[in-house]
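All protein chains but one are shown in place.
Letters are used for the chains, namely A and B, taken in the order the chains are written, and counting of residues starts over at 1 for each.
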Amino acid sequence: MTVPTRRQILISAVALIGGTGMSSLLAIKPTSATPAMMRAAIRKVVGEAPLRKGKVRLDLPPLIENGNTVPMTVSVDSPMTEADHVKAIHVFNEKNPQPNVLSVRLGPRAGKAAISSRIRLADSQTVTAIAEMSDGSFWSDEADVVVTLAACVEGI
Amino acid sequence: MARALINVPASAKRGEVMEIKTLISHPMEPGYRTNSTGEILPRDTINLFVCTYNGEEIFRAELSPAIAANPFIAFSTVATASGKLEFKWTGDNGFSATESVAITVE
Partner (left out) sequence: MSLWPRSFVLSCGVPLFGAVVSVSLAIGGEIPLSERMSGYDFMSRGTQAMQDDDSANPAMLSVLDGEALWNAADGATSKSCADCHGDARLSMKGVAARYPAIDRAGSRPVDIATRVNICRAEQQKANPLPLEGKKLLAISSYIGLQSRGMPIGVAIDEGTRPFLQSGREMFFQRQGQLNLSCAQCHDDNWGQKLSGAPIPQGHPTGYPLYRLEWQSLGSIQRRLRNCLIGMRAEPYPYGAQEYVVLELYLMWRARGMKMESPAVRP
């Protein structure tokens, strides 16, 4: 069972360039999102409202030893009262095959706006977390992460 | 047999914020991986996780294939009354799992 890791794609690309002359096979491309796709996915959630930096804290390790399972915490500075709370938290990425990561609905019953999970990150990239507030405003935080690969794996 | 592990305080004071940790076994096959003959392994993921407290929804999460295998989700809720927390996961191929935990609120 082959996982098309970046390492494998680079190896196969180099092997082809190395001189089989079969240029049609050079069209091997990993499916991945792009920063533009991430922005489009964010726009779908945020609409035309301004996206402000602040209140949100996206915790990801800056150096990730395995992109298969990355611990992530998103916390938002909010009193979580009926009048002033976080309605939703959305997380997006820019290099996985598709831009969405997680969307959660919260409310005043949460007590505090903090969620944790474990996510997959295909490559070194920027991850964005957005908080949707009860007053309709949107706040965000970004994290730049470097994803390394494990050595000595199952596939060659 | 989808095994789930739920961690909730056995008891809490009214108004206290309770941390809830959930872990469920599931491969979360993203639908982008290929096998050794180049065929795509079909997507098999959990898409939705909902938690209700005495019947009322208090938390909802939409999971994408970017959530790691054996999804771990931790969140919190205010202890209001004694009763039951129910957790439900649903996903591809008709996947459905539920767990419930009793809580005591003083």
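Methods note: a contact is a pair of C-beta atoms (placed from the backbone, for glycine too) under 8 Å apart; a residue touches a chain by one contact, two chains touch by 3 or more.
Since the structure is predicted, the reported quantities are computational estimates derived from the model, not experimental observations.
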item: Contact list for the unshown chain, restricted to visible chains; value: A, B
item: Among B:11, B:25 or B:54, the residue in touch with the chain that has been omitted; value: B:25
item: Hidden partner chain, touching residue among A:65, A:84 or A:144; value: A:65
item: Footprint left on chain A by the chain that the document does not show; value: 7, 61, 63-66, 68-71, 118, 148-156
item: Interface residues of chain B (partner: the chain not displayed); value: 1, 3-7, 21, 23-25, 27-28, 68-70, 72, 74
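Here, only the chains that are shown with their structure count from here on.
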item: Contact set on chain A toward chain B in their complex; value: 1-4, 31, 68-70, 93, 96-98, 100-112, 114-121
item: Footprint of chain A on chain B - complex, ascending; value: 17-18, 30, 32-36, 41, 53, 56, 58-69, 71-78, 80
